[in-house]
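With one protein chain removed, the remaining protein chains of the complex are shown where they sit.
Just so it is clear, A and B label the chains in written order, and each chain counts residues from 1 on its own.
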Amino acid sequence: MTPELGHFALALAVCLAAAQGIFGLMGAQARREPLMAAAPALAVGQLIALGTAFFTLIWCNVVSDFSVLNVVQNSQAAKPLLYKITGTWGNHEGSILLWCFILALCGAAVAAFGQDLPSSLRARVIGVLGASSVGFLLFALTESNPFLRVWPPPPDGQGMNPLLEDPGLALHPPILYAGYVGFAIPFAFGVAALIEGRIDALWGRWVRPWALGAWCFLTGGIALGSWWAYYELGWGGFWFWDPVENASLLPWLTGTALVHSAIVVEKREALKVWTVLLAIATFSLSLSGTFLVRSGILNSVHAFANDPARGIFILALLGLVIGSALILFALRAPALTPGGLFAPISREGALVFNNIMLCAIAAVVLTGTTYPMFVNLLTGEQISVGKPFFDATVLPLTIPLFAAMTVGPMLPWKRAALAPVLQRLWWAALAALCVGFLVGFGVRDGLVGLAFGGAAWLVLGALADIVERVRLFRLPLRESLARAAGLPRAAWGATVAHLGMGITVAGIAGMALATHVIVAVHPGEGVDFAGYHWQLERLYDAPGPNYTARVAEIAVEKAGRRVALLTPSRRSYPVQRNTVTDTAIRTNIFRDLYAAVGEEQNGKVVLRLHRNPLAPWIWLGALVMAAGGALSLSDRRLRVGAPLKAAAMAKA
Amino acid sequence: MAWLGSPLGRRLVLTLPVAVAAVGGAAFLTLLERMKHGTYDPHAVPSPLIGKPVPNFTLPAQPPATTGISSAELVTAKRWILVNFFASWCVPCQIEHPVLTELAAAGLPIWGIAYKDTVDAAKRFLTERGNPYTRLARDETGRVGIDFGVYGVPETFLIDPHGIIRWRWAGALSDDVVRDQLFPLLRGGSGA
Partner (left out) sequence: MRKKRIARCQPIGALCLLAAFFAAAPFHAARAVSNPAEMLPDRAQELRAEAIGQELRCLVCQNESIEESDADLARDLRAEIRKRVAAGESDKEVIAWMVARYGDFVRLKPPFRLLTLVLWFSPAVALAAGGIAVWFGLHRRPAPPQPLSAAEEARLKRLLREGWGNPRS
């Protein structure tokens, strides 16, 4: 009975989404208030319907209702409860439903928090969101319906990929999708503005919080995925330039560019055409990336069940959504009035530079990811583009970007001179150079020295902005503190976000110094590595709910004192006939001690031991970045004042 | 380049995004179609050995055969020969076995190489399912397989009367593959 309720709710959601799209767009076009007012209500209705469908599917998983095909294929009675819940989105059908649910959330969010938008813009934005939802909901209902039944219900399910029975990977999809789908709102704003035919400073102000919110989630989602790869896969890597990772990085890059260029629209009404294009492109990239990886066209292990028929539906859907937005752009963008002028050296100039670098990196990643496909299409040859290519091309592009990242926020608007700003950063530059040289000579690796110097430059430069604003050491301390308290949160948010980037760069640089060793030892034997003594105490079996594990207990000591007790294991899942490694990591925030256990032979077991300096900083930095974004979002200027301005603009 | 700044130029530039998206879309559509028909597989590994002579090797016998195989014999045989890498632990090899039997019955000599298998297991495999192979050898370490560019089993190579590799199929042979790819080569290329 319950699955049918979910099925019906899904079908209802299709209708509500269609109505939302029609009423929103037609109402705004005809300027009929009642129709325009209906759109937010329909958006909330769609959310309720989809919420019902989504939570019904979760419920079916929780109670192990094996009459539902999706539950049979992905769950089993013995699965722990947490993974029954999170396994709902661990498969193709469930994740599409999650996608649609978040899209409905976006529509309802604009309905709820967009009260201060002019009614026609709000109706159009909600209308565009509704129209986009229709396609995905139809796809969910017809090609990947999670509510299909099977009769008679089998006694137990086939279970889930054991890799997914992990808290990190369980949370990764919702957060990542909140990022991907969240960019639908700036997309809708862009399309709505193009339909309306004008973009002004207010549009920039309205778009930015939504883009920033989605950006925070996307940053968190990518970091979570990378962290999961690090602690799960057993050999210490965290980024592989796999097509699916690139598919998540592309919208992040353009999304970061969007968040920055929207500032210029808001402050100076310039870069309008470019910002609208970025808004459309970011969502288009997140759409294309997610769905094309699933279609199996790209060589990625992340591909879900590959079905070319599904692929055609998805492609048609993408073509409709992205194509109509870009055609609208081609038709309407030329009519947008050009904005304020600015000199090349200025805050706007720095933001333009930021955009150029970020989009250049995005272009390279896009080219590298799709190149094998195009080569195969044109010549039939099969080439591959992997990590060595991306490392060689992307990393050099980050250098000018990071160099400018600290200078930019300190430049005045409209026209500036570079020399005074650079003078104010002298101490940060000096410190960065010192750090760079010390590390470079210390570890005898110029690139690592450069990376650490860059990280120091980013962190100190971000702080330099605050130091300048509060005139630290040039005013009495009390006054500086008062100024600091009075600084807008957006300023703190930007500083924190840029600082976070510096922390991540330091983490990546530290990982370049990681050392590892592979040994085969008997229980009771030990090995000295990286200044520690690693002793394999014992090897034992530990059963779990749906697996049996072989656990190695490793005691790590330094100078006679016990530092950690690591228990890496190998888990065998009988139902899925699969084995998964579980690494053991002991961190003190400055370095990770990392152990993975391998196969056994002649009484000896193979151990892989790592010492990863600064590894946690990679993901801590990402967390700090997201926190900075959230801090910016909490700035009162984004909420207060907008209604007053809107009233004033309406009168003018 | 100044005309790019003109109104017409600007319009043209602003249609670039939709043009790029259209090209991308057309490319993806073509690839999807090809995937459906099996002519595009992002995981396929094309062989660079097509058109090149057979790599040099000598392999010991795999019972029930008493003599092994060497690359020289593939050349001196002066006929079309199918070289098939198989293993007893490989499920698709069992699936393609009937196809091989039919081909052998039709008169095409098939020389089998047991890849990374034990002597007894391979022998048992052939006893249980029948032996379609005219000649048999074993490559226990897989080293000769690497020289052939083998990355899994089963893999089948078609050698022409001059000892040149003309075709490679990775995966289980099926009637369709034999009919659409193998036979045309045998018919069209004989004597070439």
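Assume a contact is a pair of C-beta atoms (placed from the backbone, for glycine too) under 8 Å apart; a residue touches a chain by one contact, two chains touch by 3 or more.
Note that the structure is a prediction, hence the values are computed from the model and not measured.
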{"item": "Among B:L31, B:A87, B:A137 or B:L182, residue touching the chain not depicted", "value": "B:A87"}
{"item": "Among A:T52, A:S119 or A:Q382, residue touching the chain not depicted", "value": "A:Q382"}
{"item": "Contact residue for the chain not shown (choose from A:S67, A:N145 or A:N578)", "value": "A:N578"}
{"item": "Contact partner of the left-out chain, one of A:Q73, A:S119 or A:N145", "value": "A:Q73"}
{"item": "Where the unshown chain meets subunit B, residue by residue", "value": "1-2, 4-5, 10, 43, 45-49, 87, 89-93, 95, 116, 141-143, 146-149, 151-154, 170-172"}
{"item": "Positions on subunit A where the hidden chain makes contact", "value": "73-74, 90-92, 95, 158, 160-164, 169, 225, 229, 232-235, 237, 240, 242, 244, 274, 299-307, 338, 341, 344, 352, 355-357, 359-361, 363-364, 367-368, 371, 375, 379, 381-389, 392-393, 396-397, 518-520, 570, 576-581, 596-599, 606-608"}
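We take it that only the chains that are shown with their structure count from here on.
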{"item": "Contact set on subunit A toward subunit B in their complex", "value": "273, 277, 280-281, 284, 288, 292, 295-299, 306, 308-309, 311-312, 315, 318-319, 322-323, 326-327, 329-330, 333-334, 370, 372-374, 376-377, 380-382"}
{"item": "Of subunit B, residues touching subunit A in the complex", "value": "7, 10-11, 14-15, 17-18, 21-22, 24-25, 27-33, 35-36, 40, 42-46"}
